[in-house]
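A single protein chain has been removed from this complex, and every other one stays in its place.
Chain nomenclature is as follows: A, B and C, assigned in order of appearance, with residue numbering initiated at 1 for each chain independently.
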Amino acid sequence: MIGEYRHARRVNFYETDAAGIVHFSWYPRYMEEAEHALWRSVGLTIHERGGEIGWPRVALAFDYHAPLRFEDEFEAVIRIADIGRTSIRYTCDIVRGGERIASGSMTIVCVERRPGQTVRAVEIPSEVAACFQAAEPA
Amino acid sequence: MIGEYRHARRVNFYETDAAGIVHFSWYPRYMEEAEHALWRSVGLTIHERGGEIGWPRVALAFDYHAPLRFEDEFEAVIRIADIGRTSIRYTCDIVRGGERIASGSMTIVCVERRPGQTVRAVEIPSEVAACFQAAEPA
Amino acid sequence: MIGEYRHARRVNFYETDAAGIVHFSWYPRYMEEAEHALWRSVGLTIHERGGEIGWPRVALAFDYHAPLRFEDEFEAVIRIADIGRTSIRYTCDIVRGGERIASGSMTIVCVERRPGQTVRAVEIPSEVAACFQAAEPA
Partner (left out) sequence: MIGEYRHARRVNFYETDAAGIVHFSWYPRYMEEAEHALWRSVGLTIHERGGEIGWPRVALAFDYHAPLRFEDEFEAVIRIADIGRTSIRYTCDIVRGGERIASGSMTIVCVERRPGQTVRAVEIPSEVAACFQAAEPA
């Protein structure tokens, strides 16, 4: 069982904006990259082609403490804060060297998609729940 | 003085993801587009080329209620929730037809950038403060 | 029948990069936006939810003559250069005021997607072909 993953990353040029820093809309993407790497690290994928289960995001938050710039190396450290019956809540720190650049959170819900039917929340599959546990807060 | 702006928009194909819906990282961009349109509506620009004043984002939040899909028409309705001495807080609803798709908030800070000096928060210029007022909550 | 469409647009902040100009990867997106607006203008959509027909891009080219900056207003002028049995070739000019900022081209192919089968090129549906004609070169 796993509760935390450290995703190493470098800032790409197309992630910067005319203020010379990473545009704030990239941080949710960094968090999601870390989430998917966390899932892969236990042999899971969050998006199965043609699968009936999906994981839409229902809540997102970020606080920005310092900027990232082109070619900066950083880590997106994702932690499982809580696993419920149908949802998972993560927290995430964006860290460069010893400095916390930003801190975020995200909640995802497990849903069933069937053609012609409304999407509805369903219980997290047991083979997924078996892989994850809440992490110690940082 | 203005406190609200309704920015009309249509979903572009490149904003969708393999789940067939708009990727959640686009909503902060929709909110920012509405913010910049709000500023333009009173003759201001939020990013002056070579200017010494900048407006980095320090906090972001979004709750997602329903998905948007390719070619959906929607409005990003931005409201000034609060203007302080050095910061502005917005709230934003993403609305399609009568349906609230998502609701967010964002805080920006007025900073001074001088080459070789640390960025520091400064008082909002009076010509900017003179244009904006807190809006009635929706 | 239509062969040209002028799509008006303004540069968003998140489309700029640390060099202070629109990142070159946005021009193909501007061209695609214009393409989809061209299709909508004759009552068509290029991506039907759950449809069996798709239009992948097989070739792209752009020449960049001058930069675009934040809040610049421009037009993406798309023209049908050629319609074949299974493919459409477009050309596109990005124009600001009277100035040609960039010029591009793109070829798309009509394909059939069936679950579990290989994607293969098919004849353009007659109701689509009936709407389009090659435009006069600019």
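We take it that contacts are C-beta pairs under 8 Å (C-beta built on N, C-alpha and C of every residue); 3 or more make two chains touch, one makes a residue touch a chain.
Being a predicted model, the structure only gives us computed values, none of them experimental.
Enquirer: Could you pull out which residues of chain A are in touch with the chain that's been left out?
Expert: 12-14, 20, 29, 32-33, 36, 40, 45-47, 49, 69-71
Enquirer: For chain C, which positions touch the chain that isn't shown here?
Expert: Touching the chain left out of view, chain C contributes residues 18-19, 21, 24-29, 32, 47, 54, 56-64, 67.
Enquirer: Write the list of chain B residues that the hidden chain touches.
Expert: Those residues of chain B that touch the unshown chain are 13-14, 16-18, 20-21, 23, 25, 50, 69-70, 115.
Operating definition for what follows: only the chains that are shown with their structure count from here on.
Enquirer: In angstrom, rounded to a whole number, how far apart do the mean CA points of chain A and chain B lie?
Expert: Chain centres of chain A and chain B, defined by C-alpha means, are spaced 23 Å apart.
Enquirer: Using the average of all C-alpha atoms in each chain as its centre, how far is it in Å between chain A and chain C?
Expert: So the centre of chain A lies 32 Å away from the centre of chain C.
Enquirer: For chain B and chain C, what's the span in angstrom between their mean Cα positions?
Expert: Chain centres of chain B and chain C, defined by C-alpha means, are spaced 28 Å apart.
Enquirer: Could you list which residues of chain B touch at least two other chains?
Expert: 29, 32, 47 - these are the residues of chain B that touch more than one other chain.
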